[in-house]
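Report on the following structure.
Of the protein chains in this complex, one is absent; all others appear in place.
Labels run A, B and C following the written order; every chain starts at residue 1.
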Amino acid sequence: MPRRRTQTLQLLMALGLALFPFFAGDYWLHTGIICLFYIMMASSWNLLAGYTGQVSFAHAAFAGVGAYVSGLAAIHFHLPPLLGALLGMAVAAFLGLLLGVLCIRMGGIYLSLTTLAFSEMLRIIIDNEYEFTRGTMGLSVPFILPVYSKTTAYFLMGAVTVAVLCVIRSIVRSDLGTAFRAVQNDETAAASLGIHVVKVRLAAFVISSTMAGLAGALYGHYHQLITPEILSLNLMFFVLAIAVIGGMGTFVGPIVGAIFLEFLSEYIRIYGQFHVLLFGLIALAVCRFAPQGLMGLWQRRMRALSS
Amino acid sequence: MAFLEVQNVVKRFGGLVAVAGVSFEIEPGRIVGLIGPNGAGKTTLFNLIAGTFPCDEGAIRFCGEDLTRSRPYHVCRKGIARTFQIARPFHEMTCYENVVVGLIGRDGFRGETEARRRRVEELLEFVGLKDFMHTEARHLNLIQKKLLEIARALATRPKLVLLDEVLGGLNTGEILKALDLIRAIRDRFGVTILWIEHVMGALMQVVERLLVLDRGRLLCEGEPAAVVKDPRVIEAYLGEADD
Amino acid sequence: MVWKKVVTVPVILGLCLAGFLPAHAAETIKIGVVGPRTGPAAATGAAFEEGIALALDVINGEQGGVLGKKVEVVFEDTGGTPEKAASGFEKLITKDQVVVTVGESHSSCALAEVPIADRYKHPLIIAEAWADEITAKNSRYVFRAGPCNSGVVKDNLLGFVKDYGFKRVAIVAENTDWGLGIKKLAEDGLKAMGVEFMTVETERQSQDHYTELNKIAAFQPDLVLAFIYGFGVHYFIAQANETGLFPKKALILEGAGPPSLWPEFWQNVGDAGNLELFLSRMHSKVDFNPVSKKFREAYTKKFGKEPTDYKSRSVYDVLLIAADALRRAGSTDSEKVVDALEKTNLEVGSGVVQFGLEKGDYRYHQWQPPMLIVQWQNKEQVVVYPMSVKTGELKK
Partner (left out) sequence: MQDLLLYCTNGLLLGVIYALSALGVSLIVGIMNVINFSHGELYVLAGYFSALFARALGLPVLAGAGLAVAVVFLFGLLVERTLIRNTYGNDMASLIITFVLSIVLQNAYLLIFGPYPQKPPNWVDGSTRLFGLFYYGNQRLAALGAGAVVIAVLFLVVKKTWFGKTVRAVAQDREMAAMVGVNPDGVNMLSFALGCALAAAAGVILAPIFPVTPTVSVGVSLTAFIVVVLGGMGSLGGCVIGGLILGLVQNLGSAYVSSGYKHFFGFFILLLVLTVRPTGLFGRKQL
């Protein structure tokens, strides 16, 4: 696409997003905010899975860590939610580092299974330490801002999302990003060229866990309710489906996927229980027939048009 | 102090002994050929030197440093680069990015600079892939992939390059060009080369020393002309022909 | 290619915008219902649907609607999870613009809904979420015309233990808010009564209870109070029978109610279900009043079977309460509806509803319906408690 048109498009999109709260009702604003959360989650998971080829099932768990740390800090130590979110992020980073050191040198399937075990352990602890975490009932936490306002929350979440996306973009374009992709493409070859594969993977794991922690903390405070559901495989599936459908290993893929799936899920809400089935089927079809996702299809189309 | 010193290295896979106690030394600035029948353990030996597999016994020293237990990235940073028997470029990355990986592997994440861009372009031009700079590696043909691997290996500023079968599948004209390239690697970059090859005729034109491996052991070594006349070598190759 | 874009882009944009536009002026009055239609407790959702259909027949039929309009119910699924409940409830208020919401059968979900009711000043009448905290939060907009843990334990369970003279009681509780909450109340009550007891916690999802049963058997109780909601209690009962605890050594009283009435109960427990006790709000032979009688007759006529899961009547009752309050308020304004609700004095299937008005604890905006303890005897339900309405003797 010519540069001019891309810029115009970006400008229009930014304008649309900025004006969104003023013509959307409360309900669609809420949907928009949830969508921002999913964009952060899917993009940061994509940084790990799409760019370094490590499928972690603990991404939702790290969002849960962020949310619970921040929520508990707000309740027990009266920490303002925004500071709490930073704390949650830090704890998620630390746990990510620990778990990463433990399982990254094994890589591949071992990493996937270990992260799965980690997220289940965390869920069991939260369920059981009822006195502290309020278990399945959920933890009621203060709103993200001193005054309740969906519009302000939208702009806050939007700003953080843009920041997270910028960080991801600059990482992907940096030497570290090149190293990520080299490791994903062929770790033996990368190692033979002097790339410290374990360190590179660990970096990806910690960065993406940190971002998940931040997203989770904001999400929890926006909802004013944190439940073990945030750590569940359901949320994990949703994040994975967004990245897969949008296109793994592309920057725009998870964003497109999140918007597509979140708004689709609102439109087909009347079919309630079946929307997960539908997402699953779409994701399965994409995995099978278009492994590059929607972005892959789009790029192929653009290429076909230009040639 | 020897440049590369391989001392009695052994590698076993389960019951199979792939490398059964090989020792040799290489002097700097040479082009050394490594030949032997299929399954002689040539590629395994490369993997041991490059650190891809750990040695079960023996030692490897390079420029006075012990690299026996080193991981591949460390071996690379010490100045040994390699190519693979079946080319392994980063398929989803452009040729340019492929070479950049070699640079950041050696120098760390320093970011794109004008000097670096020039260096990448130089290397790609050197192997003749300048026109494919922004092509993804999976679109290259077999020869081009091999060339890209060489450029990538040179990007790590190696003192020693391990080449694993560069000439397979090339026609006569292409082979001549490749031989020029290999000579140029040594002459222009001052790199020592250890080279596995099956295309004997071509190999003989370039190498200054030959190592012959058979069933995991070093059969003989020396001047190429002398080595090929050695009855043990002839027997090893004839034995293979009988199979 | 270009013309395609010219057409598709406005169509997509139009579709998106259509979603944002507010709903046009309502020709009906909408009442929201929240409850689990999916997830492990989906059976409750099915019972709710039956209750909704019967209540709408009454409200739109003989009562002739509300404020001159027909009533329409929007039933939002909670899946039994607080997050889904919160977003579904918010959607009912902001998108469907219901004027009052009723229902709920998970305490965790109800607790997630309370702050939202407060935020939007939206009246919420809980039917079947038992946690004391729901009304103990003393929200102006939250009412409960259904059982609460304290009421159930004090009025029913402890009385049952005392009146039948049980000596050693084992408590098994799922490690959820409800299970652990009601467990605590039961422990305190038993301690005060001087009855010996022990407690075991278990996982709601767990299908294997042998370890817990071994611990219980070692205590040699004569009654087991099982606070497990869902199918877990079925497995518990079947395995208690296998290990020889029930009914040979001790009786089991299931403290959640409906799981013993679900159609899968007998499939899962087999003959082991005989002599099991459970809590219920409804029994075919116990008619509290004309409304409960009318409900049973209408149910039998409409669905061709006896009502089994009592939660159909629970939601029926709260819908009648909501319609009554709207009529007396004379408007859909939530403040007026809340005022009207506070003055409720209405006979529904479970009795005459009057909400507590004194702030301070869980009794605020709470009305506790009478509960029954029922025993399965040869697949017949026999009410054994309270003594005043019992239809048969307790068998051991």
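Convention: a residue touches a chain if its C-beta (ideal position, glycine included) is under 8 Å from a C-beta of that chain, and two chains touch if they have at least 3 such contacts.
Every value quoted in this text rests on a predicted model; they were computed, and no experiment measured them.
Considering the intact complex, the chain excluded from display touches A, C. Touch with the chain omitted from the figure is made, among C:Glu72, C:Asp96 or C:Glu203, by C:Glu203.
Contact with the chain that does not appear here is found for just one residue of C:Thr78, C:Ser107, C:Asn175 or C:Ser260, C:Asn175. The chain not shown here is touched by just one of C:Asp163, C:Glu242 or C:Glu393, and that residue is C:Glu242. Residue A:Ile125 is the one among A:Leu17, A:Leu82, A:Ile125 or A:Leu176 that touches the chain missing from this view.
Interface residues of subunit A facing the missing partner chain: 49, 53-55, 102-103, 105-106, 108-110, 112-114, 116-118, 120-121, 124-125, 127-128, 233, 237, 240-241, 244, 273-274, 276-277, 280-281, 283-284, 287-288, 291. Residue-level contact of subunit C with the missing chain is found at 38-40, 42-43, 175, 200-203, 205-208, 210-212, 214-215, 217-218, 231, 234-235, 239, 242-244, 262-264, 267-268, 270.
The working rule: only the chains that are shown with their structure count from here on.
The distance from the centre of subunit A to the centre of subunit B, with each centre set as the mean of the Cα atoms, comes to 42 Å.
With each centre defined as the average position of its C-alpha atoms, the distance from subunit A to subunit C rounds to 36 Å. Centroid to centroid, with C-alpha atoms defining each point, subunit B and subunit C lie 74 Å apart. Residues 50-52, 71-73, 76-77, 81-82, 84, 88-93, 97, 100-102, 104-106, 109-112, 152-153, 155-156 of subunit B are the ones that touch subunit A when the two sit in their complex. By the touch rule above, subunit A contacts subunit C in their complex via residues 23-28, 30, 34, 127-128, 130, 134-138, 140, 148, 223-225, 227, 229-230, 263, 266-267, 269, 272-273, 305. On the side of subunit C, the complex with subunit A involves touching residues 1, 16, 19-20, 22, 37-38, 77, 79, 81-84, 86-87, 90-91, 94-95, 107-108, 111-112, 115, 119, 131, 175-177, 180.
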